[in-house]
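Okay, handing you the structure first.
A protein chain is absent from this complex, but the other protein chains hold their places.
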């Protein structure tokens, strides 16, 4: 029983579109059969041809697509939204209202108000909405979450999460034809957050996902380091979680030489864990009393949650595409009536937007510690 | 322009079948549309359903399949052979003779004589034959090969290659329902080589692939460590390459605790390189004079050969499935008239079988140093 | 030409006293010949016997020692101060006034006022004063400093320094006979800083040492996590350097499972460097364009500053004692008229105390961003 999917966005020049396509189809649960891959008709057709989408299911815009697919017996059941941020809301809302499930690249929307509105639309639609916070799809991130939830570490006391990239160390957005850099530096397409919205939210989300705790307060230093850049490219945030645990969140796109280094450490009363995206198939546990442990993806001793999301025996590396595919597979489960509880939903989308907007505003106003939600300090 | 593929083998319980399926389809170049997945009709149908293969293209055996597909306008163009070793020859030969390209899991055949015969059949067929020595598909293995070929290290002097697993430390082949262990320990299905044929050939192949040199002589210690096991489970081989370079090849399936640790070090006159499957997206270069270098997959500074086989920016891990997919993609190129020069071919298959047979025989006879080919010492 | 040294503190039960002794004597430049190792006469004598100090040069207190040694032709030339913090000022001041050079464990004094007074005393004494910020003695830390100073990274933009320990995750200070924990948790002996004064200053110092930049402003979250502990055991500080670079400093003694993990990353316009105390003999450089580099201690390609402070060829690990010994050797050079410019001096001591006092106060008052020196925000 495979599911039929349409994609909006993701045409030639996109980094994330092809990843969504490979991830969606990897397990044979979902097939891409329709789409609006580009506003440029030639590019639209080019993407369709490369991906085996029939020409009659390539559409000029998402409204046309939703209308046409609804009319087909073999119409799509879900839409994958991989446009720049500013279109996320419109496409997602239209699809949901058109009776389709939506799986969207993050962030959910351009801003917090849109996210809250989208939450209402999701609730009214009766359809599933999923957000591809990719890193939550890694088996060892899920193992980490289980370990914390089981209480192996005791109460969480300290969280350090760092997501450092260096590729925006120069003003690439001013170069012609750098699509990746240019839309990210454009507030109209990205929203109020630059680095914080692009990768800071990933760090924020994984910290909450693994600890099962919620950030309540924060003190943010959101900065623009490269002169002339309209949005932030470096942010450092002190965190306070709902159980009193302290945290530090570091995200940067001007850490020259850094590739895509997301590292999370969680310390409890009895021990700590560390996961790093540079070496995603291991999880390190350090204990107050006793040897450190290194857990390897694919091992029989892992939790069911982790074992469910590897495809290969231990020692056979799986990576980013497979992590992404895990989210798609979970989403397929959810659509087909399973739990799918681990797919980030619109509530996570709202939290992510709140984090971005509040941090940017608080840092701009030199406001010190602020709450994530509401105005109380 | 996608290619249509059939698979033989790979049904429920197979490890490598699903990997071939995911790898073949990952890039949208090849689609699985027909197959003989199992001799058990129920399992055959089950695999087909899971992978979207139409019921009318699921066949009871490969002869029926080849005949039927030849008669279709949309018949398959290539066959993926993922059965146990003893069927590799028959299926491959039949497919080639039926005018189909063949991509086969390793080893090419059950023994050297079959491999040599298959080489003749390939030559006569005018069709492409590829062998999935997976590790040659990793971007950093290809970078390593380029570095040696460019002469950056100077002449190769020493090669150390180790492929250690521990999963056969106990006699799993005597457990009911351990399909992975049982066929590997059965000479009728595996051939004369156990560990050496299963993973030793990978080590042998990657050493030759990266260095561009050929093993000429060897001195082998091929052993059965777990009592009662019919085939070897540990082998250690001293090597001499055609340029006089020395080497050591270690392969084991009784190195308890080892997962799937394939590591290759190549030392030349000016420096050395090391690649390890545990951390496949980096390649380390150590120099006689100067800092060590760590090259990261996906980086712009890599050779075209390495850059061509990543799908993601640096810092986004790719793994085993992607490496496998690179071999399929190259094979698709080869079929469509491109170079595809890096797909291991039947000549490599013959060498691999010669390595296994000669090493096993020489070790059994306590023969000391022997040549890989022929009888001269 | 070896120098004669006395030690104050460091008797049985001390961790750092024996380290100072080994470090001072390692290179044959300095010999321990006198001391006040403990207020307990038996322990005092025991330490002396273990270290080959003649009984007539073991003194009941530092005043007696300074007086007696001044009267000897072979009297000591320098004093090593390894007492708990609250005695640092008295011993250091008395020794300097007695015409002796002083090398002191950090922090320089119990509080900022004392540090400033000690600075005056040093200036008036004409003697050398050195502070053992151990980590500045590591060869690869010195190499890092040279790399930044040479401009290889371009202007520094971002600094992340983390010093995490877990050994105070439980209230060890309430256990009998835990000398290491008890004095550290006692404000009378430690000063106003717990974790921040014990290890936070190391992180602060190494960040300034390597970057050559000065912290101007900070926003601190200094916390007591273990209930009932009188001093802080966890601190997280946002930093702003004098060139506008941003930084994050994390120090903790309740990061359960962490051993002694000091890691520094410095990012400039062109690349970044990372040094970690867990693997002290390497320095990693990551570049915006080009392969990463790993520099190994003891290599001929390193700067003279780094090469001067290894004793062994590359590949032979040196550690904490050797790093400590480098500071002693530099101090011997300084005494004997050489440059010794890299020995942290009383000015560093004053900065460290200012960092601790200002961070503790600002965090307590929820003051947000504060300057390190003076009151201006």
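A, B and C label the chains in the order they appear, each numbered from 1.
Here is the rule we go by: contacts are C-beta pairs under 8 Å (C-beta built on N, C-alpha and C of every residue); 3 or more make two chains touch, one makes a residue touch a chain.
Please read these numbers as outputs of a predicted model, since none were measured by experiment.
Counted over the whole complex, the shown chains touched by the missing one are A, B, C. Touching the chain that is not shown, out of B:234, B:330 or B:348: B:234 (per the contact rule at the top). Checked against the full complex, the one of B:149, B:288 or B:341 touching the unshown chain is B:288.
Of B:254, B:282 or B:321, it is B:254 that touches the chain left out of the display. By the touch definition given at the top, subunit B reaches the unshown chain through residues 153-154, 157-158, 160, 162, 164, 166, 169-170, 219, 221, 223, 225, 234, 236, 238, 246-248, 250, 252, 254-259, 265, 267-272, 285-288, 292, 366-369. By the touch definition given at the top, subunit C reaches the unshown chain through residues 2, 15, 18-19, 21-22, 25-28, 31, 50-52, 165, 167, 258-261, 277-281, 296, 298, 311-322.
Looking at subunit A, the residues touching the absent chain are 284-285, 289-296, 299-301.
Assume only the chains that are shown with their structure count from here on.
Interchain contacts join each chain to each other chain, per the touch definition above. With chains reduced to the mean position of their C-alpha atoms, the one farthest from subunit B is C. In summary, the pair subunit A and subunit B forms a contact in which both copies contribute largely the same residue numbers, shared numbers making up over half of all those used.
Nearest to the global CA centroid, when each chain is reduced to the mean of its CA atoms, is chain A. Averaged C-alpha coordinates put the centre of subunit B at 54 Å from the centre of subunit C. Rounded to whole angstrom, the centroid-to-centroid distance between subunit A and subunit C, based on C-alpha atoms, equals 42 Å. Listed for subunit C are residues 285, 292, each touching two or more other chains.
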